[in-house]
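Quick one: the structure is below, and I'll ask about it shortly.
Heads up, one of the protein chains got dropped from this complex, but the rest are sitting where they should.
Chains here go by letter, A, B and C, matching the order in which they are written, and residues are numbered from 1 within each.
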């Protein structure tokens, strides 16, 4: 079975394993207070243009999302998000479990627009009984989105402006951020993102690390006491240096960017192959997730040899499916898949 | 600086790193559904005497504690625990954050007794307005305790009996379970523990793994839907196989037990050295944590070369401190420390 | 200003005030353990056909909803409800604040159908990664709905059956239940409802009481410890007899039913008047809430003399509004309004 169903099928970039081994018997204090975390923090700050940000390392995405959201919102507030957003559909109600409603905004492509934020805000405050309704308290977006699409710099600026104007903190889930940054369709830098969001994170789990997400907080309001919230929510990793070490390694010699670029390029070859075969694409993705619409018999045929994710039925005879590439995808695997598709 | 302040200062047992490397490019499905987790589960079930238990792998102790507790309790119930219990003092209110009060019972040595459970239960139900008071809903113990002490088989049986009689599930935090099992003072097996508790966990983070805790659920009531709770609370590790692989390795050829025994033996040598020097011990520990009471000037002197944890002031002139050994502690380090103590 | 904007504009049925006065200096124990509560409970049980139900008295609707929901669900479960349901839109996230997601089902008229429950359930369990999604754990309906519509006996039976089959408890919000029971379009009795739901409540606040909701629990699972949950959520009323006394009064000589019938009849006269005037109705309501669609200039004109609730814009030139009658609405007020509408 050749697997394409997600981007966390393998272990970690070999350099990370090597560094784990080299440092294995060093003694360091726990909970992120070690030199490796310090070094990784510095590297990330530099990549953010030297901005005065706080950087924390957490283990996984769901944990990061509800920790940040609970740090930002007061009890009566909710988080605006695309209806397709990970927090709304795929985290077993983790946001609700910390007390907050996800205020879902309709989205075709996984993105939300500045005018949707504006409207949700106005609808709320124009309601004469607004205290009876969850107050919009922040905005959550994913880059790339769960559908592989990307916010352009212009779109992110528009979101930033509306959020600043309405005093709504903007939080970006960057579980797959590397694949976004290195996409041929991308025009945003880490520095841009640090400047245009209040909090965002750089995903490691899906981009070369064994595990780990690096949270970057620009807004001083949310820096305060953030470590308490990490601990309370189970995200204070005892051997914190394992997280620091991984991000230090990924951000040395540009490894993070290079491996993300590699995955995106393989995804673009898949995209090309799908299009050439005449498949339509459910979403217009230029990142490592591709969503072709296949005749059901092609799906069945491919399943004999490949694993990939069913996304949704398209009519009676077709299915949209998801193929992911990652830093670890083998070129040969992509080529074999392309040949097999061509031959269908 | 030679470090003894905790038992999570280094990385992992070399066999674990080796296995990570060997399997790094294998593709496995996520979230604990891979063959390594399956294999580790089987090994743990066997060690539990083939009991019909569910085994889940989580990342860290705090996370495990509040996930289990939230799985067991109804909203109006609290968890009985020693006042010194980790959940009561050192988890930033994680149990309260999921809605439950920790019902602290006084404890000198870190343990609670069957009669304390009985009394707390009776006090509650004899209160004519008991609906105004948090209902005792389960019992939390640590083995070894946070003070290095151990429940004997007889004591655990007594807890088990009172809990069964009162319908209070019994949960054991085994963050340092290995050091308990291999202590010269221990008379409990994993099989005993599986039979005498409703849920317990086997700590990996402090006993040879990079990270990871293996939750063992005996009571069918709490098996149901447990994976949802793991996910909701941020503990559903994407590359679950990393957890399975670590526990599989630790439970192959008895590695887990051997390395725990090694740490206990080093701790016993420290204990002997402290006693020989005339230090009193704050707690009567036969596990990897030792709590000698030192004159403050000895503390200051030792701090120049060693790190260890301050525990509490004992009068004006003395301090109780904690020295930990672990699977990774070097024999030479212990010997050097013993020489330096002798020379004080 | 003549007010029609809601059904809680006035105090209480005069008999209730009289009884408050008569009993004012009696001494009774608190928290619902007094003889008035006992008597009210008996009357309600009788109305439910002598069913073996538990009856509790709470202060208001939001409180009742989140108390019941938190009593029923486990942490990873959510509550299926119409997207228009009070818990989804008008309770400031009270359900989320106790940790649960409202799983909104689309609804045009305020009702949900058995097949929607079936589908939501199947969609959940057919999802191969269902542990990543909030599990449907119960069903919430309102009778009458927030749109004034009613479930027929057949519809409620269908819901009951699908819920029983899928082990989903069924909870009915009866904040306006009196107006439902006495509607000319109704074919359900309290006995039917007690038999077809697991929990429901009989609204007092909107039907003749100063305040108060009577929760009726049929399912033994949710009877257990319910008083703890009431207390924890702030609903344990100190002078509980005030609640008992009100419900006792309402259920003596059929007051509750008589006054609800009166309000429904006034509402039907309004309905007739709207239709005669040529207004369309947003919802087909035979209860005390009426939702005519008026030209905006009529709305403006009526606002000079009457208060009523804006519901939603209908095109550029019309608005749907809500007029409520209640047990306290004056016949003259309705007649005056009808004359004024006719004259528009």
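We take it that a residue touches a chain if its C-beta (ideal position, glycine included) is under 8 Å from a C-beta of that chain, and two chains touch if they have at least 3 such contacts.
Quick caveat, the model's predicted, so the values are computed rather than measured.
A.B. asks: Please identify which residue in B:2, B:133, B:185 or B:333 touches the non-displayed chain.
C.D. replies: Looking across B:2, B:133, B:185 or B:333, the contact with the absent chain belongs to B:133.
A.B. asks: Check the options C:59, C:250, C:282 or C:337 and report the residue that touches the missing chain.
C.D. replies: The single option touching the absent chain is C:59.
A.B. asks: Pick out which of B:19, B:76 or B:231 touches the chain that's been left out of the picture.
C.D. replies: The one listed residue touching the chain not shown is B:76.
A.B. asks: Given the full complex, what residues of chain A touch the hidden partner chain?
C.D. replies: With respect to the unshown chain, the touching residues of chain A are 31, 70-71, 74-76, 98-99, 129, 131-132, 135, 225, 227-232, 236.
A.B. asks: If you put the missing chain back, which residues of chain B would it touch?
C.D. replies: With respect to the unshown chain, the touching residues of chain B are 75-76, 78, 89-93, 96-97, 99-102, 129, 131-135.
A.B. asks: Under the stated touch rule, tell me which residues of chain C contact the chain that is not displayed.
C.D. replies: 1-3, 5-6, 8-12, 14, 17, 20-21, 23-30, 59-63, 66-67, 91-94, 97-98, 205-206, 210-211, 228, 231-239, 242, 307, 328
In this section, only the chains that are shown with their structure count from here on.
A.B. asks: Could you work out the angle of the rotation that brings the CA atoms of chain A onto the matching CA atoms of chain C, rounded to the nearest 5 degrees?
C.D. replies: Rotation angle between the two copies comes out at 180 degrees.
A.B. asks: Could you grab the centroid distance between chain A and chain B? Build each centroid from C-alpha atoms only and quote it in angstrom.
C.D. replies: Centres of chain A and chain B (C-alpha means) sit 34 Å apart.
A.B. asks: When the C-alpha atoms of chain A and chain C are each averaged to a single point, how far apart are the two points in Å?
C.D. replies: Distance between chain centres: 42 Å.
A.B. asks: Among the residues of chain C, pick out those that touch two or more other chains and give their numbers.
C.D. replies: 75-76, 99, 129, 131-132, 135 - these are the residues of chain C that touch more than one other chain.
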